[in-house]
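Below is the structure I would like to discuss, written out as structure tokens.
Here the complex is missing one protein chain, while the rest keep their positions.
Chain nomenclature is as follows: A and B, assigned in order of appearance, with residue numbering initiated at 1 for each chain independently.
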Amino acid sequence: MPSNWGYVFAAYGIAAVALLTYWRHLARRTRALAARRAAKPRAA
Amino acid sequence: MTRALGWLAVLGLVVGLGAGFGYAPREAVQGNVQRIMYLHVPAVLTAYLAFGLVLAGSIGYLATRRPSWDRLAAAAGELGVLFTGLTIVSGSIWGKPTWGTWWTWDARLTSTAVLFMVYVGYLLLRSLIEDPDARARYAAVVGILGAVNIPIVHFSVKWWRALHQPSTILGPERSPIDPAIGLALFVNWVAFTLLFAYFLARRMEIARLEEQT
Partner (left out) sequence: MSACAKEPGRSAVVAYTKRAWIVLWKDFLIERRAKEHANALLFFCLLLLFLFQFALGPDRERLATAVPGLLWLGFILAGLLGLGRSFLGERDNDCWEGLRLTPGDKSAIYLGKLAGNCVLMTAVEIILVVLFGVFYNIDLWTPAAPLALVLALGTIGLAAVGTLFAAMTTQVRARELLFPVLLLPVQVPVLLATVSATQALLLGQPLADVAHWLKLLAGADLVYVTIGILTFEFVLEG
């Protein structure tokens, strides 16, 4: 039975990329929201 | 509070990785490829948790009209699609060396794919409606229908498979679970749930702030 580590790393790699990308997406949205709220004249 | 949850999730994932690669033994029949299970199974369990929350949020909104329920449904729906996608991709990668093909129409993979399509539709619907109340109401109806349909899909696909494949393929769930594998699986599942909770909290917060702005 070949060790097939390539597949294992591919799966985990894709998962890591997906989850990290989503996390950064959340972070970016939070930053954008914070900027919009700070820019608005009335208090948040 | 959310940050603490985030760090806890990271810790859980690290421990999970250790359990999956260090502690758990090399599986006898499938070899190291089987380790993908520590990613695949927690992902699908987390997806089901997410869609359960979509159902809860949908019913909650229709019953109380409180926006917090809709925020829960929206956030959980997004995460559900994410984790279902991970389930399918990891399942496919697992399948290639194990069964020789990237895709098989076996019961679980097919059901998961249908689940994926239902909730992508859910997100699509949400993205096309601007009025928050209409969006929440329509999404709730689709959310309820989608969730209630899950067992119906499960049985129909299972019986359909029974017609087409007298399966002699050793499915991953057939082998008796070695307790070490079981423990690694459990640890990873906890880690994924923590990660899910963290993402959910942040996503709901974003939704709440967006409504106020």
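Definition applied: contacts are C-beta pairs under 8 Å (C-beta built on N, C-alpha and C of every residue); 3 or more make two chains touch, one makes a residue touch a chain.
None of the values given here were measured: they were computed from a predicted structure.
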Touched by the hidden chain, restricted to displayed chains: B
Which residue among B:56, B:153 or B:183 touches the omitted chain? B:153
Sole residue of B:10, B:56 or B:114 that reaches the chain not shown, by the stated touch rule: B:114
Chain B, residues in touch with the chain not shown (by the definition above): 62, 114, 117-118, 120-121, 124-125, 128-129, 131, 133-134, 137-138, 140-142, 144-146, 148-149, 152-153, 155-157, 159-160, 163
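Keep this in mind: only the chains that are shown with their structure count from here on.
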For chain A versus chain B, what separation do you get between their C-alpha means, in angstrom? 17
The answer for chain A against chain B in the complex is residues 1-5, 7-8, 10-12, 14-15, 18-19, 22-23, 26, 29-30, 33, 36-37, 40, 44
Write out the stretch or stretches of chain B touching chain A in their complex. 29-33, 35-36, 39-40, 43, 82, 85-86, 89-90, 93-94, 96-97, 195, 199, 202-203, 205-206, 209-210, 212-213
